[in-house]
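Yeah, one chain of the complex is gone here, protein chain that is, but the others are all in their spots.
After this line comes chain A, so read on.
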Amino acid sequence: MNSKDYSDIRVELNSNSIFLVKKNSYFILLAMMSLILILTLIFALSMGRYSINFSTIIKVLISKLIDINIDWSITEQQVIESVRMPRILVAGLCGASLALGGSALQGLFRNPLVGPQVIGVSSGAAFGGVIAILLMLPDFYIAIFAFLFGVIALLVAMMIAKSGGGKNVLSLVLAGIVTSAFFTSLVSLVKYVADPNNTLPSIVYWLMGSFNESRYTDVIYILLPLLTVGIIIFKMRYVINILSLGEEEASSMGVNVNFSRWVILLSTAILIAASVSVSGIIGWVGLIIPHFARMIVGSNHGKLIPISMFIGAIYLILVDVFARTVSYGEIPIGVITAIFGAPIFAWLLYKSQLRGWRHD
């Protein structure tokens, strides 16, 4: 789709941001975000219950690029490389995925209160994961089941929406709520029949979300869908802009509303399911991060999507740092994102006065 055709829309969408982001300053913003992300990553590597000097962390990282004199212990190296690094990468990628999914869905539904849970994907993925745990399947299957059931949940929601004869956004939201409720009740049923000594704690802990056992293989599991879907959604950024103006306007501008909607929905479903499969259920990220980004760059998805991803990654890395340093055990990520998310969301609503959605 030619971006020139929609320059007037982009001007309107940009004007809704708190800070008016011009083209040059946007690239500066991207560079700043990249720098903040790198600094967050280094900060996260230096935080933890095992005390490691900041200089040691820098040296261990540099040693991957050039040969330098090793003056650190094997334990320090393993803590950095095997314990902290994989989980930081997974946390960052999950944060980016959830934020990307959230911003795409909010644009599609023209509603800032929409999150991944609205289309039922989170509940479906949760059910898939707990079924795998209940059946005592190898850990790899937890990810596969979560992913498959996440996508199945979306397809169920689509079928319900279609069978109701509704082609509009509202019927899909209602179908999503129905699907979500159905899969949530199935999760409750699984929890009821699970053995409370071993299976139930595993289910509960997984459902609350954690990067505790993140490995480099998980980085690949989340990176591949993020890259694929990220490209698709970014290619459709202008379509999302038009869809966020309303279905009638979009149709009149030659957009195939139905096809575009399903492509975006399926893409975000894949993203969310992939995220749930490696980390369990992490709420609020897909809801609040796009808001935050919208306050900075406005509602133009060409700018909103990359900034959302950066903020999502930074946010979830910091939340994970908090989760693993605040106590001897590990506070589940989902618990922290909910505790932080609710007041942050309230503050964002107050600050923005739903700025960026005035054209609705």
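In this text, contacts are C-beta pairs under 8 Å (C-beta built on N, C-alpha and C of every residue); 3 or more make two chains touch, one makes a residue touch a chain; residues count from 1.
Everything below uses one rule, namely that contacts and distances are computed from a predicted model.
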Exercise for the section: Assuming one chain is omitted from the figure, identify its UniProt name from "Peptidoglycan glycosyltransferase MrdB", "Cobalamin ABC transporter substrate-binding protein", "5-oxoprolinase subunit PxpB" or "Formate-dependent nitrite reductase, membrane component NrfD". Expected result: "Cobalamin ABC transporter substrate-binding protein"
Handout entry: Which of A:F127, A:F183 or A:W206 contacts the chain that the document leaves out
Key = A:W206
Handout entry: Touching the absent chain when the full complex is considered, from A:S55, A:T75 or A:N258
Key = A:T75
Completion exercise
Residue list for chain A contacting the dropped chain reads 48-51, 74-75, 78-79, 81-84, 86, 133, 135-139, 142, 192-198, 200-202, 205-206, 210, 212-213, 215, 324, 327-330
